[in-house]
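A single protein chain has been omitted from the complex, and every remaining protein chain is retained in its original position.
And then chain A:
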Amino acid sequence: MAKQYETVIGLEVHVELATKTKIFCGCSTAFGGAPNTHTCPVCTGMPGSLPVLNKQVVEYAMGIGLATHCDITRVCKFDRKNYFYPDNPQNYQISQLYQPIARNGYVEIAVGDTKKKVRIHEMHMEEDAGKLVHDEWDDTSLVDFNRSGVPLVEIVSEPDMRSSEEVIAYLEKLRTIIQYLGASDCKLQEGSMRADVNLSVREVGTQEFGTRTEMKNLNSFKAIARAIEGERERQIELIEEGKSVIQETRRWDDNKESSHAMRSKEDAQDYRYFPEPDLVPIVIDDEWIEKIKEKQPEFRDEKLERYKKEFDIPQYDAEILTESKHMADIFEETTAICGKPKKVSNWLMVETMRLLKEHSMEPEDISFSPANLAKLIGLTEDGTINSSVAKEVFEQVFEKNVDPESYVEEHGLKTVNDEGALEEVLKEVIAKNPKAIADYKGGKEKALGALVGQTMKAMKGKANPGMVNEKLREMLN
């Protein structure tokens, strides 16, 4: 029988924090500025410049550490990691090696019905590097330091995961926690969340770990799953051929669905860490920790339970509503205004999800206001507009956050409740359809549907279908 292998995976996850300014200077962290506009002597490593730590970075890191059950390090320090690369003009990265801000935590994940804990070894704060863009014309690289000094936390897990499903469940859990904290938007595609996968294989039943490799450049959950599968196969093949796995960093190419070794011997990884002399220690007392604990939001698991109890929302619906904090906020705020949780949930679950999918958007990108959704619900509830008009108006609310009340007014979309006008249209429809009338009178109930449809069309969809139905029967009988 062929040997059975087990995959052992640990993750290093970098998360860009949502601060307004960089970690050590007052430059903006806004995404998409013209190259090098958000730079100063500190974040470009000019001699003599001095870093000063952004307090918000420490507080976000503490929030994430507490939410992932970590011990917060009471005396926490920064260290220099030395290396040469054009995206890093200081020739060192300010990071934390010896006294990282948080240690020994865990998150609970679920794959199917199986729950397990993934332990967190440590989490540290550090600065991001600049961005290199390849210039095809000159065959050179162009460096933009706008990202240099943007605050990051790196969350290092223990090698507790055994499959790509567990890895994705872990990443989704981290992402939800961090998004709920408002500490980052955690977008893999845009690089505000980046995961490096440390993977080794071993024969089922063995205790020792195999030699691991580190895989970089994974920018979607799908790429992560494919890279894990690919690397597992590559390592098993090496072992089966009697060769050994080399401990190295590999770069995943998702288009080719294969990886290659990134560093040669010339670029030996010897970072010669030493304590950062330009930054003083951070001393964290109980009082500060308590203050952060008080500010922690209601996280997803608690919210989900509350929705089920308080609003009588089914499990599946509550899962979708709480998947993103932004969506949950819209649900709660709209419900607070209109007092109709089921209706709000319905608009979010059906039409909002449909439009998000249609526009390839994430729940985070929803830009309509709870007030406008509440108004729309009000208009349908009091019969001002019918349900098909409501869908049409909702598309406008979704895309442009229009005020549904004035939109309905301006476009004349109110349901016509004027009996006289309806009667006129019905008379015409009846006159044009002698066959349908005969069918209906002959006992074919279905024939009435076509007549209602024609009437709705003649009234440009603004009639109240219930009223049309009723009036039509009245006139025919």
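Quick note on the criterion: a contact is a pair of C-beta atoms (placed from the backbone, for glycine too) under 8 Å apart; a residue touches a chain by one contact, two chains touch by 3 or more; residues count from 1.
As a convention for this text, contacts and distances are computed from a predicted model.
Selecting from "Aspartyl/glutamyl-tRNA(Asn/Gln) amidotransferase subunit C", "Glycine reductase complex selenoprotein A", "Twin-arginine translocation pathway signal protein" or "Cytochrome c oxidase assembly protein CtaG", the unshown chain of this assembly corresponds to "Aspartyl/glutamyl-tRNA(Asn/Gln) amidotransferase subunit C" (UniProt protein name).
Only one of A:C40, A:I337 or A:V416 touches the chain withheld from this view, namely A:C40. Only one residue in the set A:T19, A:Q93 or A:T352 touches the chain that does not appear here, and it is A:T19.
If you put the hidden chain back, the residue from A:V283, A:A438 or A:M475 that touches it is A:V283. Residue-level contact of chain A with the missing chain is found at 19-21, 25-28, 34-41, 44, 46, 52-56, 58, 77, 82, 84-86, 132-135, 138-145, 216-217, 251, 262, 266, 268, 270, 272, 275-277, 279-283.
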